[in-house]
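Take a look at this one; I'll ask things after.
Every protein chain except one is present and positioned as in the full complex.
For clarity, chains are labelled A, B and C in written order, and residue numbers in each chain start from 1.
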Amino acid sequence: MSQQEAHGSTKAYIIGFILSIVLTIIPLVLVLNHMMSRTALFVTIMVMAVLQFAVQLFFFMHIREGEKPRYNVMALVLGIVFVVTIVAGSIWIMTFNSQVQFA
Amino acid sequence: MAQAVSHHEHHHHEDHESLKVLGFWIFLVTDCLLFGTLFATYAVLYTHANPGQTGKELFEVPVFVAETFILLTSSFTSGLATLAMHKGKLKSLIGWLIVTALLGLAFVGLEIDEFIKLAHEGATISASAFLSAFFTLVGTHGLHVSIGLIWMVAIMIQLGRYGINEVTKRKVTIIGLYWHFLDVVWIFLFTVVYLLGVM
Amino acid sequence: MLENIKNFASQFFVTGDPLIYGADVSIVLTTLAIVFVLTYFKKWGWLWREWLTTVDHKKIGIMYIIASLLMLFRGGVDALLMRIQLAFPNMPFLHSEHYNEIFTTHGTIMILFMAMPFMFGLFNIVVPLQIGARDVAYPFLNAVSFWLFFLGAMLFNISFVIGGSADAGWLSYPPLSENQFSPGPGQNFYIWGIQISGIGSLATGINFIVTILKMRAPGMKLMDMPLFTWSVMASCIMIIFAFPVLTVTLALLFIDRFAGAHFFTIDGGGNPMMYINLIWIWGHPEVYIVVLPAFGIFSEIVSTFSRKPIFGYTSMVFAMMIISVLGYFTWVHHFFTMGAGANVNAFFAVTTMAIAIPTGVKVFNWLFTMFRGRIRMEQPMLWTIAFIPCFLIGGATGVMLAVAPADYQYHNSYFLIAHFHQVLIGGVVFAYVAGLIYWWPKMFGFKLNDRLGKWAFWFWNIGFYVCFMPQYALGFMGMTRRLYTYGNWDLGWAPLNLLSTIGAFLMGIGFIFQAWQIIYSIKHGERDVTGDPWDGRTLEWSIPSPAPHYNFAVIPHAAGKDVWWRMKEEMKQGKAKQEKPKLEPIHMPKNSGIPFVMAVFWFIAGFGFTFAPTDITFGETKLTFVWISMAVIGLLGVGLCMLARSFQYDTDYYIPVDEVKRTEASLGRVV
């Protein structure tokens, strides 16, 4: 039935679940075995986390569905922009040090 | 006339329920901001640890890995619950919700246990800025999960009473979203706090 | 025993000051009087049914506005007390601690408990009417928001007589606001008062976004919406992204104070500067949150009283949206002098200045709306015309502050004080007053007296310039803020301070005129029988005044801008087809007592948390346990209220057609 389609199928859920497991195991193994340089590792596991986020959004939370215009997606995108601003901004601003500096 | 009213009512209800889902989405976005701010605080303070009390020394890999898989699975089972609901299967809907809640309960239990152990090692919230940030960030997530559990039980009771209708459907949808959202937050906790902590 | 009670009371209540005793007495007397009046006239039931449990957006709006006017009075009295002290700095009028408490409560109350609720009041009254809706998206949540605000504000206010007020400035920077330097309940009152009302604000933000997106009358596209509605949208977008940050920031400060954590302490690796960073991530958007609706109000008024549609509608909308997003990227301008480095300062200086661009566009568009219009000098328009120069200069001094290296000389000086009062009073207060006068007939069915209103207007305006222009000069003279006395150097601050105080009192007189105006008009006000006293342009003027509780007997079809204006034009030309619309039963939400009860539980929880970290004793026993239990009971109560609501399925009802007909007829409309 069309209604069922709109809310994902068992198959989609299972694929999503498997993907999320895989995306958890990869960074875990990488970290525990110190497989890469720190920077590379950092980037990789962050990318994995973002991918997992996407998996949850698309396979479980059905972000693509719902009536148009998709205000929820717009809100989410803006929210993510601001979260990134807060985190990155705070780190940037708080980087200043205890040394004598000119400012 | 009576017919017209009931038609009208039906229509109205559906509108109303979708309205609530949108509002809940926006609420989730504000919750994102809330966690974002906690993450920012953690990122700024996490180097401010006492010697011997850093993440590397405190975090236990098996514990947080177990927490992660439990929560991931519960996200999946809550998805199955939603699916059952759309198929109109009340029994399996409630069944999956129970599984989800039990997994959630296990998660919370593990986390409380973890916190107690840490406290016994002297790693309390007042020990250092790093631990303040750690406990607050992880604890806030745990609190969210716990509230979700109570709420889920309330919804199960309502499902038992009223079956699947527009209202309960909306409620199940919303708690499903909430649960997936908490899973997303946990993924970032897992990565930023635990993985980077033991790295 | 008696000794113990006495001892406890002396810790619990604020004592030792005639001012406080006076306040105690007046609070008790007022409460008794209210209780007596309600009992005597048997009004308790009425109060409960009609107000405490209402979910009607118009009534909620009215309650917001009443509360905020009271808070304006309280904040204003604070201001006058400060000004008296500053005019005579060597007179032992206020001690340092008092002065510090007073500017803290003044700032907090004015912004959080005056400007915010006033704004929400106007949102509530106007938005559903302007977009042709019967209520907001979540009427129940709306009531929750109001009661959270109200009891949060009350929690903050009782600190005046119980426990002592916060005295670390309106944003309570740590480490000053930490236990080490501010023990006692004052800071906790601050935290919980704001926290509780802040949750309400967040909910309002969500509520109105959904209302505007989803509840518009059929035909009304987003780009057809009245500009006030747009401004509410812009403001709410900022609310939902800024308030969570406030929630977290205050929570962290409280965890520091309560659990001995080290977020912002100076020991244990805490970083007080992080608090400053976080609080401004909220604090800066906050000032735009309150000013954007002001822009919306002026847009409505300018267009109505110039008898012209707003000029450059699209630009106006984009300008607001740009402000609401860009406003999120400027927060560091409040702490340029922290020394985060040239890169950081340069970046945030430029983003800050950039806000002047969209704001300027708005100013020009207002001017050109008036240009080639027909300007009626009614009260709302007077405030609008006074607003433009005031905000222009205040904004320009804001741009001067944004010049980072120059800010090293302005920061925390009276130049800054003058800047923000100019935008807050000239922008926000003027706008809300204008809006109140403009929509008053819609709320109550009569107009506010013109003559008294004009007196109030002139006193406010002249008083404003007399009060705040000298403060720019004081800033250049090196006078810093939050001084209760000038110290031992004579830098020539005295005459200008005296002048400034005179100005403050002129504004005070203005406020008295406003109070008088309201009371007078309740008795003698000019009835509005048309529903459209100003010859308005938007939908709210198409229905009777005061609006019936279902707002629209029939939801109008509302395509295009300035719908009501065009309907009127068509009617005049006799084009409007007077085909009688079919009435249908109207679906409305039921009243509920839960929001009020829940907010009371929040209050109890907040009160418990406020005292939990203090060591107030009863004889030998520490009372910490009592306070914690209170907090727990409060939180449990809140939880139970939510559950109770979750189990309610019968939450709305239908108004039958007959009743609608009767109501409309009684308001002079035939349907």
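In this section, contacts are C-beta pairs under 8 Å (C-beta built on N, C-alpha and C of every residue); 3 or more make two chains touch, one makes a residue touch a chain.
Operating definition for what follows: contacts and distances are computed from a predicted model.
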{"item": "Undisplayed chain, where the name is taken from the UniProt record, one of \"Monovalent cation/H+ antiporter subunit D\", \"Dihydroorotate dehydrogenase B (NAD(+)), electron transfer subunit\", \"Quinol oxidase subunit 2\" or \"Sugar ABC transporter ATP-binding protein\"", "value": "\"Quinol oxidase subunit 2\""}
{"item": "Omitted-chain contact residue, chosen from C:115, C:349, C:418 or C:638", "value": "C:349"}
{"item": "Sole residue of C:27, C:176, C:259 or C:640 that reaches the chain not shown, by the stated touch rule", "value": "C:176"}
{"item": "Contact residue for the chain not shown (choose from C:49, C:221, C:376 or C:622)", "value": "C:376"}
{"item": "Where the unshown chain meets subunit B, residue by residue", "value": "43-44, 47-49, 51-52, 54-56, 129, 192, 196-197, 199"}
{"item": "Residue ranges of subunit C at the interface with the undisplayed chain", "value": "96-97, 100, 167-169, 173-176, 181-182, 266-273, 306-315, 335, 337-339, 341-342, 345-346, 349-350, 353-354, 356-357, 360-361, 363-365, 367-368, 370-377, 385, 388-389, 392-393, 396-397, 399-400, 402-413, 458, 462, 465-466, 469-470, 473, 475-478, 480-489, 491-492, 495-496, 499"}
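Criterion: only the chains that are shown with their structure count from here on.
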{"item": "Chain centre separation (subunit A, subunit B; CA means) in Å", "value": "16"}
{"item": "Interchain centroid distance [CA atoms averaged], subunit B/subunit C, Å", "value": "33"}
{"item": "Junction residues of subunit A, two or more chains touched", "value": "71, 75, 78-79, 82, 86, 89-90, 94"}
{"item": "Residue list for subunit B, restricted to those that touch at least two other chains", "value": "22, 26, 29-30, 33, 37, 40-41, 44"}
{"item": "List of subunit A residues in touch with subunit B within their complex", "value": "3-4, 7-10, 13, 16-17, 20-21, 24, 27-28, 31-32, 34, 38, 41-42, 45-46, 48-49, 52-53, 56-57, 59-61, 67, 71-72, 75-76, 78-80, 82-84, 86-87, 89-91, 94"}
{"item": "Subunit C partner contacts - residues on subunit B that touch it in the complex", "value": "4-5, 8-9, 12, 19-20, 22-23, 26-27, 29-31, 33-34, 37-38, 40-41, 44-45, 48-50, 125-130, 132-133, 135-136, 150-151, 154-155, 158, 162, 167, 171"}
{"item": "Of all residues in subunit C, those that touch subunit B in their complex", "value": "137-138, 202, 205-207, 209-210, 213-215, 240-241, 243-245, 247-249, 251-252, 255-256, 259-263, 268-271, 274, 278, 281, 584-585, 587, 639, 643, 646-647, 649, 654"}
